[in-house]
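Just one protein chain is left out here, and the rest sit where they should.
What follows is subunit A.
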Amino acid sequence: MSLTYICHYSEIGLKGKNRSVFEKQLMHNIKRALRANGCDPLPHLRILDKRVLASFHQPAQSDLIEKSLSDVFGLVHFAQVRQVDNDLEAIKEACLAELEPLSFDSFAIRTKRANKRFAYTSNDVNVFLGAAVVEKMNKKVNLSAPDITCFVEVLDHHSFVYARKIPGAGGLPVGTSGKIMALLSGGFDSPVAAYFALKRGATCEFIHFHSFPYTNKKSQEKVKELALQLNRYQFNAKLHLVPFAETQEDIVLNCPDSLRVVLYRRFMMRLAEKLARKNKARALLTGESLGQVASQTLANMGVVEAVTSLPVLRPLVGLDKNEIIAKAREIGTYDISVRPHDDACTRFMPKHPVIHARLYEVEKAEQALDIEAMVERDFRNIETLEL
């Protein structure tokens, strides 16, 4: 027995000349998602009138397929379908068979007729099938709020019938929006921020700054797990681990204590930008949310951002902490982030961090540092993991 899935994408249908690029990437991503979940052999995929049609010629588990497809950005929804010839009787049989195992009181039939040569209009089909279901199954038609909707799509050579439509992850296919260097801390926010970038079609490389030996290796292991968790949306990410303790020492030993956090972040930005340019990433991404902590004021964000000319994306800017946590639970990063770890040993934390840093003050404080040499040193010591 073979299984067929129809996968719908919406936005990429609007992309004009680039559409084929998006479609190719989408099909590629669907295959990778299936492969990553152990689906073997992979299905035959083809584009059919703004849908991806996936035909599994070997028996395959629908659970596995549906789990895989729900992680693929770019899909609005998908469904396992019954494929029949463009024949009204055959469509009727498929419709009854589709609805038969489901429990419901009211229903609707919604037909889309992409093939205008088909002898019946969409409405004809709706009426005909509706009558058949009422007669055979003794159910009520309800067009405004049905318990269940049976979809019929009439294409050039076949028709597809399905009643169990599964919502997709939305967004755009990963790999169609360019590459981002995402700062990953081990906390709740940054993985969620990266998720939003992936959702909009970006690929992410992850960069993590650690204070080893002041902190133990646990934070690095945690970040690796977070990156792996996010990797199911993109499959081949890189994680860059930057030893940051020496730079923190330099800052702590040479600059006023209230400016420490802002200075750390400026160095993180410098290093992230340098790596981004080398690896052809076009933006940086952080998990900052406006006003969440003292370092996340507009003044401090501005002072930090001043060291880079790449766009700094902050997708969480509009989210409250509880919304971020809810999203983290949904995407499976919460359970990893929640585990305790030494973030940066508090010996590096100031007693009273500045809330509204001024650029000239910060730049003056940095005169005590050999910025270029510090960045060079840390850059040389970056360790990269291929996930």
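Convention: a contact is a pair of C-beta atoms (placed from the backbone, for glycine too) under 8 Å apart; a residue touches a chain by one contact, two chains touch by 3 or more; residues count from 1.
Methods note: contacts and distances are computed from a predicted model.
Trainee: For the chain that's not shown, choose its UniProt protein name out of "Cytochrome ubiquinol oxidase subunit I", "Ribose transport system ATP-binding protein", "ABC transporter permease subunit" or "cysteine desulfurase".
Mentor: Answer from the record: the omitted chain is "cysteine desulfurase".
Trainee: Among A:L3, A:V252 or A:L385, single out the residue that touches the unshown chain.
Mentor: Of the listed residues, the one touching the omitted chain is A:V252.
Trainee: Residues of subunit A in contact with the chain that isn't shown?
Mentor: 214-215, 249, 252-257, 342-343, 345-347
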